[in-house]
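Reviewing the structure listed below.
Heads up, one of the protein chains got dropped from this complex, but the rest are sitting where they should.
Note that the chains are named A, B and C in the order they appear, and that numbering of residues resets to 1 at the start of each chain.
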Amino acid sequence: MDLLGFARGPALKVALAVFCLGVVWRIVGFVLLRIRRDLNKPRASALRYLGSGLLAVGTRSWPHREFIARTGPGEALGYSYHIGLFVMVLLFTPHIVFIGGLLGFTWPGLPSSFITVVSVLTLTLFLAVLFRRVTHPVIRMLSNFDDYFSWFVTMLVIVTGLAATAHLGARYETLLGLHILSFDLLLVWFPFGKLMHAFYLVPSRAINGALLARKGAVS
Amino acid sequence: MNHSAGMSTANLAPAEARTPQARVAGAMRGFAQEIGALSAFRLESCIHCGICADACHFYIATEDPQYTPIWKVEPFKQAYKRESSPFAPLFRLFGFKHEVTADKLAEWQHLLFDSCNMCGRCSLICPMGIDVAALIEQSRHAMFEAGLAPKELYHKASHQQNTGQPEASAEPYRDQLLAIGSRFSVEIPLDKPQAEIMLCVPRTDIEHYPGAVAALARVVKHLGVSATFRSDGLVAENYGYYAGGKEWQRDISLRLIEQAIACGAKTLLVPECGHAYTALRWEAADLYGKPLPFDVRHVTEFLADELHAGRLKLKSAITGKTTFHDPCQLVRKGGVNDAPRALMRAMGIELDELANHGGFSFCCGGGGGVLDIERAAPLRYRAMENKLREIDDTGAATFLTTCSDCRRTFDDAKVHFSWDKKPHSLLELVADNLSPTGT
Amino acid sequence: MERLSRLADIPIRLEAAPADGGLGGGVTALLTELATLLERFAVAQESAAIDLRSLPMGPQDRVLLQRALGEGEVRATIDAEGVSTIRETRIGGVWWVEHRDRDGELIAELLEVTRVPAILASAPDEIAAGGRALREQIAATAAHAPLPPVRNLDVGAR
Partner (left out) sequence: MTHGRVELLGEVLLRHGISRRSFIKYCTAAASTLALPPGMGAVMAEQLRQAPRPSVVYLSFQECTGCLESLTRSFSPTIESLIFNTISLDYDDTLMAAAGEAAEAARTKAMKDSFGKYVLVVDGSVPTGAGGGYCTAGGRSSVDILREAAKGAAAIVCVGTCSAFGGIPLADPNPTDAWPVGAIVGDKPIINVSGCPPIPEVITGTLLQFVTTGKLPDLDQHRRPKAFFGNTIHDRCYRRPFYDQGKFAKSFDDEGARNGWCLFELGCKGPTTYNACATIKWNGGTSFPIESGHTCIGCAEPGFWDKGSVYSALSTAAWGKSGESRPLEVLELGGAAATVGAVIGAGSAGMSRLRQHRAEHPSNNEPKDG
């Protein structure tokens, strides 16, 4: 079996299994911890504060006016590479076909050349993000193995994907094999590191928003 | 950093001396009591982006990364990963995370107490929606259980738990309260067996701002509502909340709860004290174990309701250019957003708002018990410079707030910085501008 | 041998026919390369050729290229194991060379940048052989002998 066959065959299968297992393990593992009812009388009706929670999912996507001056640039950097990632992952036809093959549905993609441009931009932003992580005193202090390894794994997928598209360094099928293999690695790492925030983002914002709204406070 | 550095510099009461093993066991006990699905989710969600630093006035003032809010709970993140996270068995098996040491906990005393007002501003900035302030409050509890609460907070909490008063006073507060009544010629309703509203009072007001105590009595009298103070549940503050002693916090709250129940009050009226509001409005029922059989309202909420109902009429107050400091515990963490402003509007006050106001207001710097921690003062002064600048920038002649601790902090700054502004009580202003109803 | 229809004989729609008569990117690149080769030839007298069959060209690209280069004045055919056509394009120095086999299938197609494509010229040994052949012919005519067949192939059989 060649590298590509291995990457999109057994390796992918194992990686998907580890991914599903790990994600559910991690979520179930903390959701089943104790849940305390909040006995304090809410200021707003449940419907109202749950609605505010959902609203917070959107509003928390961008810093409040009071914070923008300090955090705007950093958040813009963060969001822009995420948008780049979304475009690359979800709007590149081979990726759509990949997901379609697994899940049975597809959607229209964007021109490959456009995706290539986005990928290069995203790659640049990724380097900028790393630079920021190692130079910003706060972020450097907070960072641990998880942060660097998650960065590395994601970066690896982008780099191998670009190399495969541009035929850089090796034969296409080898590069494609490495690309898929690096994605397999990402799938395996996903549940164990900070990449899990993809699952946490929406509920976390919603819960915080709802709890603040329950008290009638701004969220 | 040498191994005993943390412990040797910790700010401890003699009563809190114990072995390192006992400290760690205590911290783990406190931690275990706090951890649940919600706090686990918060700890899980952190992506180490460091954005919370930009909400914190301690970081903004110093640019010292250790004041990053989420960093302040680092030992508890570590403990969570090792003890309670979904992969905790793996973390323990492979030793990815070590057990938190007593030294590390002691080092963090400075971060969890001296440099955090629990103001909750970081909880508004986190892009992942983590309530960092809630985590800090839980961490303080574990620190308390480890015997690492700062000595000032520990002593006051302990004293209050035992006696009902954070500190001994020359005369009991009950007597002082009555004395304030005679001094300001206002009737102090005390120990009525039955009342609609139960009143309590910040001991800060008794000791420093008797006018505010009188003002409370005056508005109650003016409105003609049935209200009473209770000798056995007089003090609004809750040092258990500051120190992280949840059981003490419960015991302290219980005095008020029991008295309110005893007099059949429908409302427990929280005076101008921010953290008392949080402790009673948003935490007491949980510690009490069941919903409270009465409402907890801040005095400004109560007055604003009376205003809307037409029972309270206010005269125009002549204050000149005026600004207002939103107490964090009331506004950002308590949701009392509109009531203070409704009262000021009713007195014809057009506010010149601070650059950061409402839910985004910066803390005065004294909250969370920091005002009481002696060694925290230099850092506190640095952190509050920005706040004072914001107030100065409005050019306001009158500076109002509605929390006695905030007032104390600003008054302290007045001396320290030779600052030319004096914080005024909104309640006192209301009491001074009561307009006779029906005329 | 029964032949399949040639692609040109099958009525198919040309792919991606340009709406406005513009050139595709591939054709433009090819024309640019030709221009470069012509300039080099002008300076260094260096012949060059572009192998059209090695380029990924769709049917439409060929039409576009023909349209762009046009027809020149010279058109020569060589009849050797099939017909070869050598056409000068409207661009001086650019020759469109097509080699076909005996069935008329295209076996090579080039754009040559040169004064005259080499295959048209007679080779020196052929010329020498031609001279000998002609002398023999004259001699034979003088002797009223029958003409020997002129062989054009014995160049290599020295």
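Keep this in mind: contacts are C-beta pairs under 8 Å (C-beta built on N, C-alpha and C of every residue); 3 or more make two chains touch, one makes a residue touch a chain.
This is a predicted model, so every value here is computed, not measured.
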{"item": "Missing chain: touched chains present in the view", "value": "A, B, C"}
{"item": "Touching residue (missing chain; options B:10, B:35 or B:330)", "value": "B:35"}
{"item": "Chain A, residues in touch with the chain not shown (by the definition above)", "value": "1-2, 4-5, 8-10, 12-13, 16-34, 93-95, 97-98, 100-104, 109-115, 167, 171-173, 176, 180"}
{"item": "For chain C, residues in touch with the removed chain", "value": "1, 3-4, 6-7, 13, 15-16, 24-25, 47-51, 53-58, 61, 78, 80-82, 84, 99, 101-103, 105-110, 112, 118-119, 123, 126, 152-157"}
{"item": "Touch residues of chain B, complete complex, unshown partner", "value": "15-19, 21-22, 25-26, 28-29, 31-33, 35, 83-89, 145, 147"}
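In this section, only the chains that are shown with their structure count from here on.
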{"item": "Inter-chain centre distance, chain A versus chain B - centres from mean C-alpha coordinates, in Å", "value": "37"}
{"item": "Interchain centroid distance [CA atoms averaged], chain B/chain C, Å", "value": "94"}
{"item": "Shared-contact residues (touching 2 or more other chains) in chain B", "value": "none"}
{"item": "Chain B residues touching chain A - in the complex, by the definition given at the top", "value": "35-38, 40-42, 44-45, 47-51, 53-55, 59-60, 63, 65-66, 68, 70-71, 84-87, 123-131, 281-286, 288-292, 295-296, 331-337, 355-356, 358-360"}
{"item": "Interface residues, chain A side, partner chain B - complex", "value": "25-36, 38-41, 43, 56, 60-61, 63-64, 66-67, 70-71, 74-75, 78, 136-144, 146-147, 192, 194, 196-197, 200-201, 203-209, 211-212, 215-219"}
